[in-house]
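Only a single protein chain was left out; the remaining protein chains are all shown in position.
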Amino acid sequence: MPYSRAEMAARAAADIPEGWVVNLGIGMPTAIADHVPLEREVIFQSENGVIGMGPAPAPDAVNPWLINAGKQAITLRPGGSYVHHADSFAMIRGGHIDLCVLGGFEVAENGDLANWATSENDSAPAVGGAMDLGAGAKRLWVIMDHSTKDGRPKLVPECGYPLTALRAVTRVYTNLGVFDVTPRGFVVVDLAPGVTLEQAQAASAAKLHTST
Amino acid sequence: MPYSRAEMAARAAADIPEGWVVNLGIGMPTAIADHVPLEREVIFQSENGVIGMGPAPAPDAVNPWLINAGKQAITLRPGGSYVHHADSFAMIRGGHIDLCVLGGFEVAENGDLANWATSENDSAPAVGGAMDLGAGAKRLWVIMDHSTKDGRPKLVPECGYPLTALRAVTRVYTNLGVFDVTPRGFVVVDLAPGVTLEQAQAASAAKLHTST
Amino acid sequence: MINKIVQSMADALAGIKDGSTVLIGGFGSVGQPDALIEALIEQGATNLTCVANNAGTGRVGLAKLMELGRVRKIICSFPRSANSVVFEELYKAGKIELEIVPQGTMAERMRAAGAGIPAFYTATAQGTLLARGKEEREFDGRLYIMERALRADVALIEAWEADRWGNLTYKDSGRNFNPVMAMAADTTIAQVQHIRELGELDPERVVTPGLYVQRVVQVDRGAPWV
Partner (left out) sequence: MINKIVQSMADALAGIKDGSTVLIGGFGSVGQPDALIEALIEQGATNLTCVANNAGTGRVGLAKLMELGRVRKIICSFPRSANSVVFEELYKAGKIELEIVPQGTMAERMRAAGAGIPAFYTATAQGTLLARGKEEREFDGRLYIMERALRADVALIEAWEADRWGNLTYKDSGRNFNPVMAMAADTTIAQVQHIRELGELDPERVVTPGLYVQRVVQVDRGAPWV
């Protein structure tokens, strides 16, 4: 049975070790933080200059001056701090973020990521910080459904949509499993319980290798 | 009678209006601050990241953590603040300093300044922040003796020593007077009491123009 | 006596010319200078190039300025937000020019302008559509593109506290683009929640030294207010 969204987030969260500095993209990636226990100290950075984000506040304890990149109310952990936008992106672009997790439209077997515009003629595509994070983080993971709603595969030999970052993705978490991006292409790390390699391959346009 | 060093500093100080952000070089320029009354709010910046320097502290009130670019103990005025070196030089190089006053070996009539090395073979010349200040400040004044100790003129048609900054100096304060650097070359603003134009010209290698 | 505090919104916005490039701080509603944007609408300058992270939401603030036809071009990283209706109408109608810039490149281009750096190289956007027309260059085996400084006539920013020298502190995630924009404009205008006596601000907490700020105006409440 494929992973639910919560299971995908939990699966990714389980792979984040204590001490990493992690930036989570808007949407599905944001949910990963909920699955990292507070005792495991992972430092969540938000590109609007927050380092050390904590869980969402209680509804009656919202601080209107404290939001994340998705514009949601957040808290600051003890040990957290603030920087301005240029300093925040200096961290991101300078390779000081251990891990960034983004959503994706397509990931190619060479690690190319497309996640910001669906065509060259997109009416006003919005890039935000995705290209900075893609080029700058030490590791880039993508968390996304394995296929589009209309069944098109998202693990592809080559991206068809405009690129966000080149040769940047190192791992992909989907509802069907976990896949490393290697010099050979996609290598299966794990499949969701009950999902076979044949099923995952059938849902992929790129070849899925096994580590053996 | 030529200006004394204190008179030169006082003369330059008199020309600094309230509100300017001013960086004073090591040595003679530093003395200018003593001639700006505290009521005239001039913001002295030091390249080690101090904005809003005040007068030297009383000997029993020295804060060992607070020095200027000349490594002398200073104070911070109410309204002062601190930045790190890259932010300090961002101010300097980004054109946010209204005035910098440096010492000089030579000033050329096109505004070139030489003040950091006496020959290409100088054993380990020391540049410090002079080139940053020369290129970045909105206005660059030089305060120096009109001639060297052995009588060589320091206002020259062209610098013989290695340059610090090109076409940067806008005004020169010497013991003989005050001289603007203009498209015509040096123009006399003021002469020290009793000093004649002929005396000043005789002590200069470059032509001194009068404003009329 | 240096006193950058002005007493009215009209004084704060005085002199902004048609054709100006205007930086607008904030990220989401935090640190967004709402009162100054409203005052800019009143002030009347037109044919503006506006730089902000978003392209306005709803029909107020920046969106209203655009709807009034006063914005010739917008430079931003994220034009398509939940409610960016005005921008989308104008963009589809070809009535507004758009320059999309990656968020970090946008911040760095303004920081560069403030720091006297006319151009720098970055790996961000290399090989993508946003690198089109930009010089590409290899350093130590990696490809980068050259980005130019982004300088402006005016910055409208929000801060938490100010003194009469123009020193600014920010609150929590209220810093965002504000300190960077303050460096990059000829005239930086700050709306603040609190005016403090000179010397009252902790020198170690001042994020924007007053030399980057030309005018300060207190607002009764910012957005979001506390």
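Labels for the chains are A, B and C, by order of writing; each one numbers its residues from 1.
The criterion applied here is as follows: a contact is a pair of C-beta atoms (placed from the backbone, for glycine too) under 8 Å apart; a residue touches a chain by one contact, two chains touch by 3 or more.
Small disclaimer: the values here were computed from a predicted structure and weren't measured.
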{"item": "Listed residues A:R11, A:R93, A:K154 or A:R171, member touching the removed chain", "value": "A:R93"}
{"item": "Touch with the omitted chain, as defined above, among B:I92, B:V172, B:A192 or B:A206", "value": "B:I92"}
{"item": "Sole contact to the chain not displayed, among B:N48, B:T182 or B:Q199", "value": "B:N48"}
{"item": "Contact residue for the chain not shown (choose from C:F87, C:Y144 or C:Y212)", "value": "C:Y144"}
{"item": "In chain C, positions touching the absent partner", "value": "108, 112, 115-124, 139-140, 142, 144, 148, 169-170, 172, 202-205"}
{"item": "Positions on chain B where the hidden chain makes contact", "value": "46-50, 63-67, 71, 76, 82-86, 88-90, 92-93, 117, 120, 123-132, 134-136, 162-166"}
{"item": "Positions on chain A where the hidden chain makes contact", "value": "18-19, 21, 41, 43, 45, 51-52, 76-83, 89-97, 135-136"}
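By our rule, only the chains that are shown with their structure count from here on.
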{"item": "Neighbouring chains common to chain A and chain C, by label", "value": "none"}
{"item": "Remotest chain, chain C as reference, centres from CA atoms", "value": "B"}
{"item": "Chain centre separation in whole Å, for chain C relative to chain A (CA means)", "value": "28"}
{"item": "Chain B-chain C separation of Cα centroids, rounded to whole Å", "value": "35"}
{"item": "Per-residue overlap in chain A, given as positions that touch at least 2 other chains", "value": "none"}
{"item": "Contacts with two or more other chains, residues of chain C listed in rising order", "value": "111"}
